[in-house]
Structure formats: structure tokens, C-alpha cells
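Missing here: one protein chain of the complex. Every other protein chain is in place.
Moving on to chain A:
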Amino acid sequence: MLRFVLRRLASGVVLIVVITAATFFLLHASGGNIARRILGQEATEDTVVQKTHELGLDRPVASQFGDWLSHAIHGDFGASWFTSQPVSEAITSRLQVTLELVIGATLVSGIVAVALGVLAATRRGWVDRLVQLLSVLGFAVPNFLVALALVTVFAIQLEVFKPTGYTSLSDDPAAWLSTVTLPIIALSIGSIAGVAQQIRGSMIDALDRDYVRTLRSRGLPEWRVVYKHVLRNAGGPGLAMLAVQFVGLLGGAVIIEQIFAIPGLGQVSVGATSQGDVPLVMGLVLASAVVVVAVNLVVDLLQGFLNPKVRLS
């Protein structure tokens, strides 16, 4: 068990290093005079050269990355080139907000998708067709359109929720709920659709297995057969799909945060990107990669819990 976790962690670390290296080289290979962009058009050539030297941009890219990496290992991710704010400070508080949305949406998707998928697989007929159609639509419509529709109806027309802004959970839980509900719904629709389809498919497969008949022949009530036995066997692919969706939700949050003016990673990302703020972009890529690696590890452990064969290998 421990060896499994360590091995996954090691491959995660390799993945993170590869991703950050690739990003770093691409960011620097792009050319363009970064110092000029920071200092503006009025700066003299001398100050630009000086700034370039100050940022270390005149050194080979590989040695720059080496510097970045060795600092990063010690927890120093540099400072924004434009605001001089430390990257770790700019990211951590916002990462928390984004994770609240994404984890909330993952939980909502997991629960609703299981309910819909099981319903479709066990009832079949028109219920199944309806769930399937809704899944296709829910998967197809971009989440920002869902968000815009929700804002228009529930925040602007009905005024049930706040259209924009964010209150932290520790400050006022009720206000927090009122600010995150719509974003979480908007994020969830697509992943509900994806996961429900997967659960439906693997439930139908699992319901067809021989052991289901045997369990029924033992006189277990149908709900017990379905929710305890079949769902557990069908859960693996659904969980894998939920992990894929989580990565998508992390990206989707960028856009959704813009719509609801939520101070998460999305806002930093869009700002850092349009300015070409390399340290901040690196920090964002690193944070996303770490979150994704962590989620995949958790999902692998959960898969082991669901499926004893995975656990042993």
C-alpha cells in the first residue's frame, strides 16, 4: 500500500517537473522583450538592458529554469514581475476559493450523476432516454452559457442569489452559500452529464453479470443488490470519469469565476496571461499540476477501495 502511494507520488513529481520545465522553456523561447513590456515604451534602452539582467533573462534558459526549480523546491516561487507580490501569496488564497468551487462541484456532480445513472440503468425505457438526452445536452452546452443563464434568471430577474462577489466560508457561511451556489451549479452541469453517462453504461454492464442473478437468488432486496453490489462494481469507471471531469472543472472555474467576479485563480490567470507575467504563470501551472496529481492519487486510492483486484496489484 505504502509502496503504491510512494510510486504514484514519484511519478507525480516527475510529471510536475516535466510540465513546469516544458512551460518554462516555451515561455522563454517565445522571444519578445519582456523587460520592455514591464517597463513600458518610455523606458530607455539602458534601463531595459539593466532590467533584463536583473531578471536574469540574459542567461541561458536552462540555468534560469534550474534557478526557478531550486527556489521552488525551497518554497520560493518568485514574485510577480508587474506587482512584485510574491507568487505564493498571490496564489494560495485564491487557490482556496477555486478549490471550494471545484470540490463543491465535484461532490454535487458525483451525487447527482450516481442518482441519474442508476435511475437510467435500472428503469430503462423513457426515463433512460430522457437521462441520455439531458446528458448529451448538458455535456454540449458550455458552462459559461449555463452560468450566464443562471445569473440572468436567479440573480438578476428573481434576485434569489447574489449575481457577483464572494464571501468566505469562515466569515459568513450563509453568505458564502449564496455566493457559491450558482457557480457550483454552472460548473456541475457538464460533469454531471459526463459522469451520469458513464455510470449508466457501467451499471447496465454490471447488472447483466451472473453474480447479480445469484445475489437476487439469495433473496437480497433489489435496492440492496443495486446500491450495495452493482453500484460498487460499476463505480470504478464512474470515479475515473469524475477525476477527468475534475481536471475540466479546474479549467472551467477560470471562466465561471470571471462571470461571478469570484476572486479565485481565474482572475489571476487571466491577468497574468495577458501581461506575460512569467513567474505568476509558472506558479499557476505548478499549482494546477499539483492539484491534478493529488486528485489522481486520491482517485487511485479510492479505486483500490472499490475494487480489491486493483488494491492487490
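One rule holds in what follows: a contact is a pair of C-beta atoms (placed from the backbone, for glycine too) under 8 Å apart; a residue touches a chain by one contact, two chains touch by 3 or more; residues count from 1.
Criterion: contacts and distances are computed from a predicted model.
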If you look up the hidden chain in UniProt, what protein name do you find among "Transketolase subunit A", "Dipeptide/oligopeptide/nickel ABC transporter ATP-binding protein", "Nodulation protein E" or "Acyclic terpene utilisation N-terminal domain-containing protein"? "Dipeptide/oligopeptide/nickel ABC transporter ATP-binding protein"
Quickly run down the residues of chain A that touch the omitted chain. 15, 18-19, 22-23, 26-27, 29-30, 32, 136-137, 139-142, 144-145, 148-149, 151-152, 156, 209-211, 213-222, 224, 229, 232-233, 247-248, 250-252, 254-255, 258-259, 269-270, 272-278, 281, 284-285, 288-289, 292-293, 306-309
